[in-house]
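Omission of a single protein chain aside, the complex is shown with its protein chains in their original locations.
By written order: A, B and C. Residues from 1 in each chain.
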Amino acid sequence: MSFTIPIGPYHPALEEPCKVQVICEGEIVQDVSLSVKYNFRGVEWLAERRNYHQAIALVERVCGICSNVHALTFCNALEGLAGLTVPERAQYIRTIMVELERLTSHALWAGIAAEVMGFQTLFMTCFAMREQLMDLLETISGNRIHYGMNCIGGVTRDLANPEAVRITVRRVRQTVTDQLIPLFTEDKTIHARCSGIGQMTKEQAVAWGAVGPTARASGLTEDIRQTSPYAAYNQLEFKVPVETSGDVFARVVVRLLEMVESCHIVEQALDQIPPGPIHHGPIFVEIPRGEAVARAEAPRGELFYYVSSDGTDIPCRVKIRTPSFVNLPTVRLMMLQANLADVPLINASIDPCYSCTSR
Amino acid sequence: MDLEEIREHLGSMEVWVNKAKAWWLETPNLDVEKMARLMVDIGSRLVTVTASRVPEGEFRIIYHWDLQGQLLNFVTLTHQATLPSIMSISPVADWIEREIHDYFAVDFAGRKLPTLVLSEKDPPGIFSWNFLWKGKEGGHA
Amino acid sequence: MSWEKVFFALLIFPGLLYAVPTAWLMLWLERKFRARMQGRIGPPFYQPFFDFVKLMAKRRVLRPSFDSIFMMGLPLVSVSAGLLALALLPISSDSRGFAGDLVLLVAFLEVPSLCSVLAGFASRSIFGQVGATREAILSITYNLPFLTAIVALAYSAQSLRLVDIAASPAGGVRALAVLTICLCLPVKLRINPFSVSNAEQEIYSGPATEFSGPQLAMWELAHGLEWVALTGLVVCLGLTFRTGTWIGDFAIYTSLSLVLVILLTILATGTARLKIQQAARFYWRWGMGLSLVALILGVFPDIERFIR
Partner (left out) sequence: MNIFSVLLKNLRMGPATLRFPEEVPYPKGFHGPVKIHTEKCICCGMCAYVCVSGAVRVAEHKDNCEWVYSPGLCTFCGKCVSVCPVEALHMAAKSAPSYFNTKALDEVHLVPYSPCPECGRPTPPVREVLRAKAFKGVAPNVLVKSLICQRCRQKDSQRALVSIQVKGEPPPSRSDK
């Protein structure tokens, strides 16, 4: 006897409205249909009706967790269009901000994953660590989320207290290496829940265009920070963690190792950051006619922006391709023949962001 | 396979243009399925497809492909707001084509296009729903 | 047992007047201790009582009359079964019991789980049904080792009276059997790592998904009484020592029950939820193994003597 279980639109395991309709035979999943339309706000449509300065603040609100990288990529596209060079110091500040944001995002994900497994204590540990990062970002930018740091041609605020960043990052790295990595990889109950479920092969990952940690857990090595560097990434050294088993456990490991790498990047950037201006100069930059694309490695994977301009102060077309938009369809492949108990965990393992997906 | 070979294989008379670290090829009559098959065969990944309006009532469609870190953009135009679907060649296109259908009512021939971001009852093509916008262009209402 | 004693046991100690506050105390202790271990403050001690009052004051959801009979009746049955089970426990040395009260106790302890399965199906929610299915499967899984352990205890004491079992000398059989019962506690109380039938992130609260207001309050109370009854059972069967005075027995019984609650909370806080197959495998392997050894030792006491 097969029966249909609607997981969502409102469900304790999903932070945002999304409906995963699961058709089960017993507790074995036979078919899955996804519906992501509950968060649609028409950001692309709205961006065509606002000037560039308003659009930066608007695209920052596509997502609450990876907000800064949205504004950064949009500004990168506009700077490419206008042919601006951004001062070195601004590039480093941007790098530090996106890496801190990646840490925050991965800490949130690790917490949610633990919560979905029913491991509340680990959830609390992750969120206690995330809280330190949020406080740090608040002292840098003035806001806990939606930092508003990027503008065309640079950043709006200088890094006032690099020592505070260094101290927090060191503490976070210690928490990750001493607590999170051993807990996630050695705990028996977590191992029992994570390994061997939600498999995605390398071929499937390529065909479905998976990006970011989801793809890297399946053996792809692609990372936009290395393949086409932006901000200050071409001057920094870092590894890209890759796992080959393609299951939920691999995705856990990839993200945990990425957190360590992010700490490493921030520390390097703090060492190398040059003094100088943080802004290109004039506040109002004329955007010439034309079109440009920009890509960045958001916490969830490759983020893509396309901007076309007709010479006025309002963009002609803004296209946003978020990482979750290509990662979410792969969930269906992972869920087939899985156990009903694993469905929320598989869904959470790709770190889905529904407000990014439907925008 | 380098850029020129791709261009020759597609039979395009245009030239590759480099704009802001990405390569662009404008071909109004691009054979989309042939392009998709070629790109999949050389191990490229479909990043996304962008649609935008052009004055003649048609749509400008850009296929963005990632080839070993390089971004290749194939620009083409729709014919009577229709293009062949590449979903059977590259499964990523499934959601992408559905989203473009929701936004611009562009038809992708050869597949069903259920709504993705809109609810089932809504007519596709929100970018032409002018009744939504009462404020003056560019400012906040 | 005289009528006065029955009423005393049912209504005062260890029945209604003692059990209900203790149930709330245990629910609070579990929440508070878990909060402290997670670095949080946790609720004040009157929180479960306030929760109960608040739920009782909530408006009832209108349902077809037959459904609401079931949905109010099942938690009430569950609460009464918990109280009855408590009344049977041989807490102090002067409790007498009657022949065969062990069988009755086991039956009463199983009623809440049965009610939960029925409630899940009666609620007509898909999550309730999945939760009920899981609860039913688990109940088969853990009852086999649980019952085998009880049988081993009864066999070694040569009696079906709880008092006789509690008074029987300590030994390998009794230790193994009580250990098996301890193993079954987390799954009977539906806490981590065996909170499969009420897995919040998968199927909301399982069988109790559709319950609200006074009905839910009764479920919460029944759950609290399960805590009191099951920890009490382990203390009564595991503790060979009785002080002889009523007040001393009471103090030892209560404090050991609370210690057991804390131990269970540590287990629940330090683990992730297992899948139903993994939970079943655990009980078939470890629970069954332990209880079978206990049963063999109980049936052939010579082996134990031989080992000694």
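To be clear about the criterion, a contact is a pair of C-beta atoms (placed from the backbone, for glycine too) under 8 Å apart; a residue touches a chain by one contact, two chains touch by 3 or more.
A quick note: this is a predicted structure, and the numbers were derived from the prediction, not measured.
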{"item": "From A:73, A:91, A:121 or A:199, residue that would touch the chain that is not displayed", "value": "A:121"}
{"item": "Contact residue for the chain not shown (choose from A:26, A:83 or A:182)", "value": "A:182"}
{"item": "Sole residue of A:25, A:138 or A:286 that reaches the chain not shown, by the stated touch rule", "value": "A:138"}
{"item": "Which of A:5, A:18, A:36 or A:58 contacts the chain that the document leaves out", "value": "A:58"}
{"item": "Touch residues of subunit C, complete complex, unshown partner", "value": "35-42, 266, 269-271"}
{"item": "Absent-chain interface as seen on subunit A, which is shown", "value": "50-51, 53-58, 60-61, 121-122, 125, 128, 135, 138-139, 141-143, 146, 148, 151, 156-157, 160, 178-179, 182-183, 187, 283"}
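As a convention for this text, only the chains that are shown with their structure count from here on.
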{"item": "Centre-to-centre distance between subunit C and subunit A (centres being mean Cα positions), rounded to whole Å", "value": "45"}
{"item": "CA centroid of subunit A to CA centroid of subunit B, Å", "value": "24"}
{"item": "Multi-chain contact residues (two or more partners), subunit A", "value": "none"}
{"item": "Residues of subunit A defined as touching subunit C within the complex", "value": "3-6, 11-13, 27, 114-122, 124-125, 128, 187, 189-190, 192-193, 339-344"}
{"item": "Footprint of subunit A on subunit C - complex, ascending", "value": "34, 37-40, 126-127, 130, 192-193, 195-196, 199-202, 204, 269-278"}
{"item": "Residues of subunit A that touch subunit B when the two form their complex", "value": "36-37, 40, 42, 44-45, 48-51, 54, 77, 80-81, 206-209, 222, 226-228, 290-295, 302, 304, 306, 308, 312-314, 316-317, 319, 321, 325-326, 328-329, 358-359"}
